[in-house]
Each structure stands twice: as C-alpha cells, then as structure tokens.
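Note that this complex is displayed minus one protein chain, with the remaining chains in position.
Letters are used for the chains, namely A and B, taken in the order the chains are written, and counting of residues starts over at 1 for each.
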Amino acid sequence: MIAEIGQFALLLALMTSLVQATLPLYGAHRQDRGLMALASYAGVTSFILVAISFAALAFSFLNDDFSVRLVATNSQIAKPVIYKLTGVWANHEGSMMLWVLILVIFSALIAIFGRNIPASLKARALAVQGMIASAFLAFVVFTSNPFIRLADAPADGSGMNPLLQDPGLAVHPPCLYMGYVGFSVAFSFAVAALIEGKVDAAWARWVRPWVLLAWCFLTMGITLGSFWAYYILGWGGWWFWDPVENVSFMPWLVGTALLHSALVVERRHALVGWTILLSILTFSLSLIGTFVVRSGVLTSVHSFATDPARGLFILFIIFGATGGALVLYAFRIPQVRKGVPFAVISRESGLLLNNVFLVVAAATVFFGTFWPLYIDLMGRDKISVGVPYYNLTFVPLFIPILVTMVIGPFLKWKRDDFSGMLKQLNIPLVAAVIVLLGALGFTLGKHIFTAAGIGLSAWIIVGSVWVMVKRTKLGKIPLSESFSILYNTPRAYFGLLFGHMGMGFVLLAITVVTTWQQENIISMKMGQQTKIGFYDVKLIGVEDVQGPNYQAERGTFELSQNGNVFRVMTAERRFYPVQQQQTNQTAIRTNLVSNTYIALGDPDNLGGRTVRLYYHPMAPWLWIGGFMMAFGGFVSLSDRRFRVGVAQKQRPTIIGPAATAGAA
Amino acid sequence: MQLRMATVLPLGLFAVLGVVLAMGLRHDPKVLPSMLLDRPLPEFDLASLKIGAPNLKSSELKGKGVTLVNVFGSWCVSCRYEHPLLMRVGKDTRFKLVGIDWKDAPQDANQYLATYGDPYAQIGTDEVGRTAIDLGVSGAPETFVVDAKGRVRLRVPGPLTPEIWDKQIEPLIKESEKAS
Partner (left out) sequence: MMRKFFIVIFLLFGTGLAHAVLPEEMLKDSGQELRARDISQVLRCLVCQNQSIDDSNAPLAKDLRIIVRERISAGDSNDQVMAYVVNRYGNYVLLKPPFQLDTALLWLLPFILMIVALGAAFLYLRQQPEPEAGDISNEILKEE
C-alpha cells in the first residue's frame, strides 16, 4: 500500500513537472501573471509529491517490506536501523530518487525565496528546472522504478554491500547531490536569462548564493568521500583519480570558477557571456557524472548500475539539456554579452585568469578520465590512466592558481598597477620565502618539491590572513579601532579568509603526507611490539566478535611512547556471510596533527598476523582544510548583503540588444 | 543573429563528446583484449593433477588439432556456471579440452572434480600462477581456443555460455577442421 502511494505520488510529480516545464514559459512569453505564477506553485507541489514518494520508499526500507524488490535486494532484517535508512540511497534506484528529491527541493526554494526576482525570469528558470525534473522523473518511473513489487516476497532480504554500511554513507551522497544537483539552479537561471535575452547585475546577485550553496555542499561531499575511503579501504589512501572521483572533482573545479566569475558579473557587469557558459558547463559536468556512474561506460569502484539502456536515457537527457542550452547560447549570447570593460591589470582580469587556470585543470582531469574510452573506441589499444598521469599534468598545471589566488583580493577593480599592488603583499611574500628556505634547510635540500609545496601553502595561508590584516590596518591604527573594523567587516571577507586558507591547509597536508608518510607491514605475534611514526605498537590479542550481520576478528593494540601506554586501538576485519564480503575497520588515532593508522591483515603461515601500520603526518588537515573551505562558503552565504541584495534599490542595468557598451 | 566561432565552439566540442559517449555505451570497458591473439601459445610444462599422469606440455598441444585450454580453480564460483557446458563439450572429438588448475591445492581440485565431474583430457596444475600470468590471465575462468598450428585464436574471459560457444568457438573449430 505504502509503495503504491509512493508510486502514485511519483507519477503525479512527473505530471506536475511537465506542467511546470511548459505553461510558465508560455506565460513568460505573453507576460501572463497567472501562468508565470503557476511555476512557483508547481515547483512547491512537485517537491511535496516527491517528498511523499521518497518517504514511502524510506518507510518500506525501515519496515523491512521485502515485497518491494529494491528492499529485498538491498536490505536485511539484521541491518541496523540507521543503515536501513541510509540504504535507501545506497543503490541505483534509491539514489536517483534522492537526486530528484534534491532537484525539486531547489525548485521549491526558488519558488519560495524568489519573491524579488522579476516574474518572467523566475518563471523561465523554474520552467527549466521543471524540464530537468520531468526528464529525471521519467527516467525513474520508466527505467529505474524503486517501487516495483515482487510476486513472492522473501522472508529476508539479501542485504547490502557491507562497505556501504557506514556512517559515511549517511552524509557523503546527500552532500554530493546537494552540490551536483544544486548547480542546476545556476543552469536554469542561465538558460532563462538566454531566453529572456538579458543578464543584469540582479541576475548575478540572485544566482550567486545558489552557486555558493551548491559549492559548499560539493566541497563537503568530496571531503567526506575522501575521508570515508581513507578509513574504510584499509590502505590509507585518500584520492585515487578514480573516474567517479574525477566526475565529482570536475564540477567542483568549474563550479569554483563559476563562483568567482559570477562575482565579476555582480560587481562589475563583466565576463557575462563567460559566466553563462560556466553555469551551463558546471551542471552539464554533473549530468555527465551521473551518466558515467550509471551507464557502465567507465569502470569504477563506485559504479552503480552498469546498464547501457539506462545510460542511453541519461545521455538523451544530456543531449537535450546541455545541447539545448549550448544551442541557445550560440544564438543568444551575442545579444546579451555587452559588459563593462576593464584593464589588463585589474581584479576582473585576475579573476579571469583564475577561471582560465581552473578550467584548464578541469579539462586535464577530463582528458585523463575519457581518453581511454576514446582510444578504446578507435579500436587502437586499451590504455589506462592512473595516478602517474595526473601527477605529471594536473599537479604542475594547478600551481599557477595556488600562486595567484593570494593576489586576486589585493587587485583593484577596473584598473590597477601591478607593482604597487605587489608591494601590499610584501609580508606574505617574505613569509613564504622564509618558510620555503626553512623547509629546504630542514630537509637538507633533498626534497625540493616538498619545500616548494610547504612554501606555497605558507604563501596562501599568510596571504589569506593578510587580507584581514590590511583591511583592519593592523599595527597602523590603535588595536581597538582595528577590532572595530573587524567587527563590522562583512561576512564575505571571512568567507574569503577561510575559503582560501582552507585550500592552503589542504596543500600543506598533501605535501607533508605524501613526502613523509610511513608504513610498516609486518607479521606480528601476540605480545609482539613494533614501531610506527613516533610510537610503539604492541599486539595484545585477536578475538572473534559477533556483530548484527557480520562476524569479525578484532585485533587490540597498545599504543605507547617511551614505555608509557596511552591508547588502546582496535582494528577489525568483518565478514558478512550473506554477501560473502569482507571489510576492514581500521583503527585510527589522531592528535589532529597526524594520524596513526592500523589495519588488520590475514593470519600468515608463521603463526602470527599481518598487520599494516601507517603514520600519516598532517593528514587530518587534508579534511580539516576541506571543511574549512566549505565553512568559509557558508559564512559568506550568511552575509546579510545576500539577503537584502535583490531588494536593494539600484538602477536596473538592463543590457539588451540595443545596448551600448559601458552603460552602468 | 550573429554566430561567432567562440560561441559555437562549446557546442561543437559537446557534439564530439556526445558521439564518444554514445559509442561508449555499446562497448564493455571491462573486456581486456588478450595479448596472445594470433600468437603462439606460451611455453609451459605443468605437473599433472592426477598422480602418475604425464605433464601438460604446451609443446604437445601444438600441431595436433584444436585445443581448448580452460583455466579454472575449485575456489572459483563462476567456474561452476560453465562446468555443465564443459562436461558436455568435453566429449567432442573434434578438439582436445585441457584444464589448468590455477592457484589451487591439488586435493581441493580433485574434490571439486569428483563432485562436479571431470571433462578434461588432461589437467596441469599451476599453483604458483606463473603460467597463468604468461597467458595474461586476470581471473577465472578463462578459456583459450588454440588452433591446429598452435596459435591462440580466441580468449574468453568469464564462464563459457552456449551463446559464446555457438557464436565464437564453433566457427573457429569448423574453420580449423576445414583447414586440416
């Protein structure tokens, strides 16, 4: 019964979305207020319907309703409740439901919070959202229906991939989807603006918070995914350039570019055409990502379904959405594009440079991901692209942006003088050079790249803080006055501070961990002691443990230093009988500066067990830095200028076909 | 309505990508082509699984008609799917079916064959796995079709199915028959 309600709600949502996709467009064309307003009602209604449907699916999982095929193939009575819930999206059909749910959440948010957007723009944007929603709802209903019933319900389900039975699953996919799917808003508004034939500062002011919101979640999603892989896979890796990781990284890179170019549109009305293109590109990369994971075109640990038929459906959606948007772009953008010029040295050009670097970086990841497919299709050879490729291409090409990201905030809009500006950055430059030399000295000149990486991260971290130092005129005026300026500083500056600083810490962590991580793989008998990092580790014992749906061997270790035992760590290897699969629960001890990591291996023929011990200096800062970036984004979002932004009484700067350049 | 190169370029690039992705759908990325195709069977000399039986030598498999070399293991779950088919075709006199027992303890393999049947004319044991690597094997089961001249003509990764047999292996056997 519940599943049928879910099914019915889904069909109604599809119909509502179709209405949302069509009538408001006509209404905007005819300036019919009623039809335009319909978009908002449809948006909210489709959200309510999909939410009901999703709830029905969740209910089926939580109630062990094995007559629903999806539940039978993906759940078990013995599974802990939390994983029954997160299991809803741990499979293809359920995750598509989550995808669609988030899409319509964003539609509803536009409908509710978009009171100040011009009616026709809002109607058109919601119509585009409706088109995307219709397409994916149709995909779910016709090819990936989660509510299909089984004629004979089994007594118990066949369980779920044990790797997914983890708290990480609760947060990683939802965050990722909020990011991926969140970029649909920018896409919809870009297409709407193209249909309208104009882009003004109000457009950017309206779109930018949504881009920021999506970006924050995507940052968190990727960071969580990296951390999850780190602790669950058992060998201490945190990024593998796996195709599915790459397809989440590309929207992030391009989304970061979009974030910065939208800033230029909003403040200076320049780079308009480019920003529209980026809006289309970012979401298109999300769509391509969805395609890659589900079509079987590329192999990956993450692949859900490998169903070419479903892949074809998604491909058609991509043709329609991206293809349609790009056609519209080609024909309409020449009319829309007139922007305010800026000098070769200016903040606008700095941000343009930022965009160039980010997009080239994204393109590099793109080539690495798809080239093997291309070569294979040409029938020539079967090659593979792994970490070594990206180390030699992505890494060097990413360095310029790490250098220039510090300079951008110090450039003036419209026109600046380079050497004058550079003088402002004297302290960060000096600090970076000192750190670089220090690192070189510390490593006795042996690790040049490491020293460079550490120096670069100092440049970024000090440079980010320097923005605030300069702004508060620290040291030049009384401290209380500096503090007063700080107190009144718009939150966007703090956003910049944490956003950029976070990146600096990520770079630092990557550099330090890659150079100095240690490992010790040995066979240990009971009571044997070994070393890793600064510590001694003794294997106390291995015992059998019974879990709700698994059997495990648990190794207990004592961590000590100078004979002083200060920690007991347990690492498990779990065996799930139903799925015939094994997982590793690694033991990680962190002091927030470094990680000590222990994984239990097989018993060996010498009467002991293989134990893998790792020491990862600075590793926690990889993810702390990632979360710091997201935090910066959220802080920016809370800036009151965003909330009052659109309502601000500003002379509308509408640039249409008859515009002259430079009108502001 | 002007169309500039810069504005049409994204569309053009996308079109190319679309074609690549569409073509990619029809094609299975997991299939690794064998490096042995049209090359002679690599040399090996493996002890027989059966005590007292002669070794399985690659030199003896050349020039004597079609040979099917099937890599299997008692631990391999998918091997059981193809076993009935192997039992059936093992009786076919047009070719010789030999097995290579990969990374397996002899007693486990014997137990497996006793339970499910032994379709092989000869079986060699490759406990260390060196021969399998020379064959470019990455998983079990894998089957190689070797023609009368000792050249590898086909490699089937995964279990044999009647469809694969009819569409891919039968034609090769018939072709070899005509040649001899």
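Going forward, contacts are C-beta pairs under 8 Å (C-beta built on N, C-alpha and C of every residue); 3 or more make two chains touch, one makes a residue touch a chain.
In this text the structure is predicted, and so the values were computed from the model without any measurement.
Checked against the full complex, the candidates A:Phe8, A:Trp371 or A:Phe575 give a single residue touching the omitted chain, namely A:Trp371.
Note that of A:Ile521, A:Val545 or A:Val593, the residue touching the chain absent from this view is A:Ile521.
When the whole complex is considered, the residue among A:His29, A:Arg267, A:Arg491 or A:Arg589 that touches the unshown chain is A:Arg267.
Only one of A:Asp152, A:Asp381 or A:Asp544 touches the chain withheld from this view, namely A:Asp381.
When you scan A:Ala138, A:Ala153, A:Leu397 or A:Leu474 for touch with the missing chain, the hit is A:Leu397.
Interface with the hidden chain, as seen from chain B, comprises residues 32-33, 35, 103, 128-130, 133-136, 138-139.
Listed for chain A, the residues touching the missing chain in the whole complex are 234-237, 240-242, 267, 299-301, 340-344, 346-347, 349, 352-353, 356-357, 359-360, 363-364, 367-368, 371-372, 375, 378, 380-389, 392-394, 397, 409-410, 412-416, 442-444, 446, 467, 470-471, 490, 514-519, 521-523, 534, 601, 610, 612, 614, 617, 661-662.
Heads up, the rule we're going with is that only the chains that are shown with their structure count from here on.
Centroid to centroid, with C-alpha atoms defining each point, chain A and chain B lie 41 Å apart.
Considering their complex, residues 273, 277, 280-281, 284, 288, 291, 295-299, 308, 311-312, 315, 318-319, 322-323, 326-327, 329-331, 333-334, 370, 372-374, 376-377, 382 of chain A touch chain B. Those residues of chain B whose C-beta lies close enough to touch chain A in the complex are 1-4, 7-8, 10-11, 14-15, 17-18, 20-30, 32-33.
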